[in-house]
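Please read the structure below before turning to the comments.
With one protein chain held back, the other chains of the complex are shown just where they sit.
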Amino acid sequence: MKRFDYYDPQSIHECLELLGGNTRTIPLAGGTDLIPRMRNSASSATALVSLRRIEELNGISTNGVLAIGATTSLASLLRVAESHTIPAALCEASALVGSVQIRNAATLGGNICNAAPSADTAPALLALDGCAIVSDRKGERKVALAGFFKGPGITAVGQVDLLTRIEIPTARSGWGSCYLRHTPRSRMDLAVAGVAVAICVEGTSVVDARIALGAVAPIPMLAEEAAQRLIGKECDQQVVDAAVALAAAACAPIDDVRATAAYRRHLVSVLAKHAVLKAYARACASEKGAL
Amino acid sequence: MNLLEMQLEVNGRQRSVQVEANRTLLEVLRDDLGLIGAKEGCGSGDCGACTVLVDDEAMCSCMLLAVEAEGRQITTIEGIAPAGELHPVQSAFVECGALQCGFCTPGMVLSTVALLRRSPQPTEDEIRDALAGNLCRCTGYDKIVRAVQVAAEEAVHV
Partner (left out) sequence: MSRNQEIGVAKPMVDASPKARGEARFAADIQLPNLAVAKLLPSLHAHAEVLSIDTSVAEAMPGVYAVITGSDIPEVEGFDPYDHAHGFLARRFAVHVGQPVAAVAAKDPSTAEEALAAIRVAYRVLAPILNAAAALEPGQPVVSRDATASPSEESPSNNAGDAEMINGDLDAGFASADVVLEETYEIPMIHQGYLEPHAVTAWWKQQGHVDVWECVQSPFGARDHIVQTLGIPAHKIALHTTDIGGAFGGKDQGLFSPIAVLLAKKAERPVRLALTREEELTIANPAPMTKIRLKVGVSSNGAITAVDGEVRVDVGAFRTYWGPASFSVCHMLVDKYRVPAFRLHAQDVFTNRVGFGSYRAPMAVQAAFAIESMLDELGCRLGIDPIEMRKRNLISEGEVGAGGAPMPKHGGTAVLQSLMNHAAWRGTKSGRNEDGMCYGRGFALGLWGSGAFPAAAIARLEKGGYVRFTIGQVDLTGSYTSLAQIAAEELGISADRIVFSRADTSRAPFASVSGGSSTIYSMGGAVQEAARELREKIVERAALELDVDRSELRMNDVAVTVEGKSDKRIELDALYEAETSLFFAKYEPFVARGAKGGRVSRMSAPCFSGTIAEVAVNPETGAVKVLRLVTAQDVGKAINPMLVEGQIQGAAAQSVGAALWEAVEYDDAGRVRNADLLDYRLPTAADLPKIETILIEEEGGDGPFGAKGVGEPPMIAPAAAVANAIRNAIGQRINQLPLNPESIWQAMQ
């Protein structure tokens, strides 16, 4: 691995000072994406700023909003999933990332800042209407996840910024969510296509819905028209099919070493169908109080 | 590039090392501390041959910078049983024929130890899932799964 400078600040403030110093200084969280990239020279970083000592970046709180620190590992998120009622889509997505070893190190912030088009937690956070809290030397700003991803590997977090936490609305009754993906092996693969759905019902009627797609466009994306199609309806076969067709039409997949565009588009319709039905069933159950 | 002096707690002992930041925990364990049980199979976290326990959690040491491991408790295969003895998981692996070439074994054993600590009675599916990050090319996993089940059963009767 090439040589680089290394810093381990103890506060966000100190970290921001360091990031501001040099354009090729980047933050290091779990390292599961960054270290292999440093090793094969895919990263041009000349200095790494470790986030491990900055306690405020790590941990989960539920105070009106579910706030997940950027350096919270996926494993620790899963450990508190039940007690902190973390929505199913985010749990399901986190549980599918890599292996036990990867999840013990990888962080939620790192996963979205790495911004791979196939990142699993991204569609889940989009569907859950998450927002990123980004700090710079001037202060904090909120960036809705919907505007967070700019391109493969590129996000709203600029060179001198630091993602500090991710906020999602706390789970309320009437909401249900789901994340599904397709991979060639059971585990360890990057998603060939991923779909996250969050639905809110009153009775059996959908009053709010978000459908997010991963690995089928340069960035994780919302399928807004598809979600709209569900509003005011019950999720019967016809309604779901119509929504799903819109989702498949909305995505912009490519041919690559993992799959063709046509197959990915097809997978969107399959996964969206199942994810909508699951999220809907969970929403209805939750509404009845059976969380 | 800075040469950092630090202490690493490995297998219950404080070890002093002088490392540059670009050295992974795997390299430092193997080259500086002579703990060659952890292996490099891929260098990218896809095979698990470098698995060690960090604060009781299984991690790929090829993706962790040594400097990031400061202040954490690291356990390698050399540290799970006293010298010359076998940890119950190691014993189960040996008795069940759950290893052949032995290259994946240190990582596989440590992942198993971590699994049984957090889930003492795992189902077969849970075992296979938990070990999905540890590739083995020799055994087809069959006897490995059996060894984990044996180790779990024996822990109950201890």
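For reference, chains read A and B in written order, and residue numbers begin at 1 within each chain.
Basically, a contact is a pair of C-beta atoms (placed from the backbone, for glycine too) under 8 Å apart; a residue touches a chain by one contact, two chains touch by 3 or more.
This one's a predicted model, so the numbers in the text were calculated from it and none came from an experiment.
Novice: Consider the whole complex, including the chain that is not shown, and state which of A:Gly158, A:Pro184, A:Gly203 or A:Gly232 touches that chain.
Specialist: Looking across A:Gly158, A:Pro184, A:Gly203 or A:Gly232, the contact with the absent chain belongs to A:Pro184.
Novice: With the missing chain put back, one of B:Leu8, B:Leu25 or B:Ala49 would touch it. Which one?
Specialist: B:Ala49
Novice: Given the contact definition stated above, which residue among B:Val28, B:Met63, B:Leu116 or B:Val145 touches the chain not shown here?
Specialist: The single option touching the absent chain is B:Val145.
Novice: Which residue from A:His84, A:Lys233 or A:His266 sits in contact with the chain not drawn here?
Specialist: A:His266
Novice: In the whole complex, what residues of subunit B lie against the chain that is missing from view?
Specialist: For subunit B, the residues touching the absent chain are 20, 22, 27, 30, 34-44, 46-47, 49, 76-78, 81, 86, 90-91, 93-95, 97, 99-106, 109, 127-129, 131-145.
Novice: Take the complete complex as the reference. Which residues in subunit A touch the chain that isn't displayed?
Specialist: Considering the whole complex, subunit A reaches the absent chain at 1-3, 40, 182, 184-190, 257-260, 263, 266-267, 270.
Throughout what follows, only the chains that are shown with their structure count from here on.
Novice: How far is the middle of subunit A from the middle of subunit B, if each middle is the mean of its Cα atoms, in Å?
Specialist: Chain centroid spacing, subunit A to subunit B, equals 29 Å.
Novice: Taking the touch rule as given, give the residues of subunit B at its contact with subunit A in the complex, in rising order.
Specialist: 1-2, 4, 20-24, 43-46, 48, 51, 54, 57-60, 62-65, 67-68, 111, 114-115, 129-130, 132-134
Novice: Once bound in the complex, which stretches of subunit A touch subunit B?
Specialist: 1-6, 8, 28, 31-32, 35-36, 38-39, 48, 50, 52, 75, 98-102, 104-105, 186-188
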